[in-house]
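See structure below.
Left out: one protein chain. Kept in place: all the others.
We just call them A and B in the order they show up, numbering each chain from 1.
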Amino acid sequence: MLRVFQHGDRPWQALITLTAIGVMVLMLAIGWLLWNDTVEARHAFGWTFLLPTSDPSWNPISNKFQSWPFTYGTLLTSITALGVALPVSLGIAIFLAEMCPAWLRTPLNWLVELLAAIPSVVYGLWGIFEFLPKVVTPIGNTLSSLAHIPLIGRFFDGSIPVSGASRLGAAMILTIMIIPTITAVTRDVLLAIPGSQREASSSLGATQWETIWQVLIPYGLSGILGAAILGLGRALGETMAVTMVIGNSIEGSLSLLRPGYTMASIIANEFAEAVTQLHSQALIEIGLILFIMTLILNIIARFLVWRVARRIPQEARA
Amino acid sequence: MHILTNYQHHTNDNSPINIDIVNLSVYYGKFRALAEINLQVHEKQITAIIGPSGCGKSTLLRSFNRMNDLTPSAHTEGEIRLDGQDINATGIDVVDIRRRIGMVFQRPNPFPKSIYDNVAYGPRLYGVHRRSDLDGIVENSLRQAALWDEIKDKLHQSGLSISGGQQQRLCIARALAVEPDVILMDEPASALDPISTLRIEELMHDLVKNYTIIIVTHNMQQAARVSDYTAMMMIDEQRAGNIIEYGKTDVIFTNPKDKRTEDYVTGRFG
Partner (left out) sequence: MTHFKELITRNLSARSRRRKATNAIILSLTGLVTLLALIPLFWIVGYVILRGGRSINPALFTQLPRPMGVEGGGVLHAIEGTLIITILAASFAIPPGVLAAFYATRNPNTPLGIILRFSTDVLSGVPSIVIGLFAYAVMVKPMGHYSGLAGGVALAILMLPTIIRTTEEMLKLVPQNLREGSLALGAPEWKTSMSVLLPAAANGVITGFLLAIARAAGETAPLLFTALGNERFDVGMILRSGVQAGQSVWQIIGRIVNQPVDSLPLTLWKYAQQPFPERVEQSWAVAFVLIFFVLLINIAARLWIESRKRRLQG
């Protein structure tokens, strides 16, 4: 297309280009700042800050800090949430994409989106007063009977506090909160798969479920994994609802049933009151670890979703 | 022995019939796409369905294996008797119908799986899991589809990595793997180059020894080359599809009884 520069055009091009650069600069600035403002902490603690330890300390007075309890809490709750949310979201996405009558699709999609629109603090409030006592505590009590199973038993050690405030509570609320994310992407992946694949499978005598399970899901697998990773990323960064239901305790147990702490929660609870520079920096360093984790997950997720999108034109070539 | 046909029907030879369509109508919502179709398909022969675009050829073809069921607004009346049994009756096992009546589509649509897994897909659905059994079925199907020699060393490559013509033969092999009685072909070569088209047509001559073949094509020369019987379709004033003439291919093309058929096959319109 012939581009003729007109009066006012160059400043416009410059403006939008500068803005685009600005966005990039912003992203870099966040990374740089997190790195820079943790210099002293990183030198003071090195890798011991990160690594698992059976005797973690988080002591603003003696200035000894280790992030393991929080890292563990974040990982346990997020991965558990993903483990439950993924099959559920897959089921919902299958229903929305393959089963649902057309007139029901839009309202249902909207309802699932609405789940994501509820503010995190409202989830937390409902969590404390309704969800924990009525759902989490009973489930926690039932799960503690699993404590004797070798290997996985230690995730069910101890008993859940009466209030229900526990890693289990956090994991269950996170499950609800990441379902919309995973469902929306998975549904879009399924809808994008060409109808000719379904036709081919049906014409061989496959039932609808067989088509979904043996053709569609393998076809869209990269995209579905991408959706899962996006959901995981969301879970890692979720702050308020988790802080309100997890119990905020550095108690050493590995169990889901006991109160715990997450990386986002410790920052939320302590940053405004941190007095010493090392304390602040330790908290920022936790933020840095969170940033890197979500950055990596985000990149992997986008790559996977891109891979499915690339496959579709391939089939159209005859 | 049977029916009233409201059209020129002249296949009164004694070659056995395995599919008998009686008063078939297909509706999409309120719109009638096919009106009271009556047709008898001869076993182990190639029957071509021709006609101008939009006259309902594909809809008719898809009625044979109840693929129209997949369209939510579609609704079928009338009978399609396969070996005496009406496949539109309630309580019929649609899954088995689709096994016995296979389909090859206009654009090749292999799964993004290996060539082997494409062909083995159907048999696995029916409970064949032993490696040796599957190996046998895969080879047998690929041989019947005239593809074995070309890809026997590439069985584990993706079905999408081969050429268009090969993909279409892969789709044919895939359909053959479940031991159908009938093969439906919806313009199977229209997306392919002339050489691949010729190979498919040669293939059809081999396959028809063992299978009943029904092919929809807009290419009249192909219909004339390939088929034993030809049904000519057109839409009526209500835009519903009808069969206006049905008979042995050489008669249809050299001595059609209906003027409209004659106009179409001589290219006066189309």
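Convention: contacts are C-beta pairs under 8 Å (C-beta built on N, C-alpha and C of every residue); 3 or more make two chains touch, one makes a residue touch a chain.
It should be emphasised that the depicted structure is a prediction, and the values quoted were computed from it without experimental measurement.
Remark: the omitted chain is touched by one listed residue; of A:50, A:79 or A:128 this is A:128. In the complete complex, the hidden chain is touched by one of A:166, A:239 or A:255, namely A:239. Residues of chain B in contact with the chain left out of this view: 93, 95-96, 99, 123, 125-128, 133, 136-137, 140, 178-179, 210.
Considering the complete assembly, chain A touches the hidden chain via residues 1, 6-9, 11-13, 15-17, 19-24, 26-27, 29-30, 33-34, 37, 88, 91-92, 94-96, 99, 106, 108, 110-115, 117-126, 128, 130-131, 176, 179, 183, 207-210, 230, 233, 236-240, 244, 264, 267-268, 271-272, 283-284, 287, 290-291, 294-295, 297-299, 302.
Everything below uses one rule, namely that only the chains that are shown with their structure count from here on.
Of all residues in chain B, only 65, 67, 70, 72, 95-99, 102-103, 105, 107-113, 121-122, 125-126, 160, 164, 167-168, 171, 174-175, 178, 191-192 touch chain A in the complex they form. Of all the residues in chain A, the ones that touch chain B in their complex are 101-102, 194, 196-207, 210, 214-215, 218-219, 311, 314-318.
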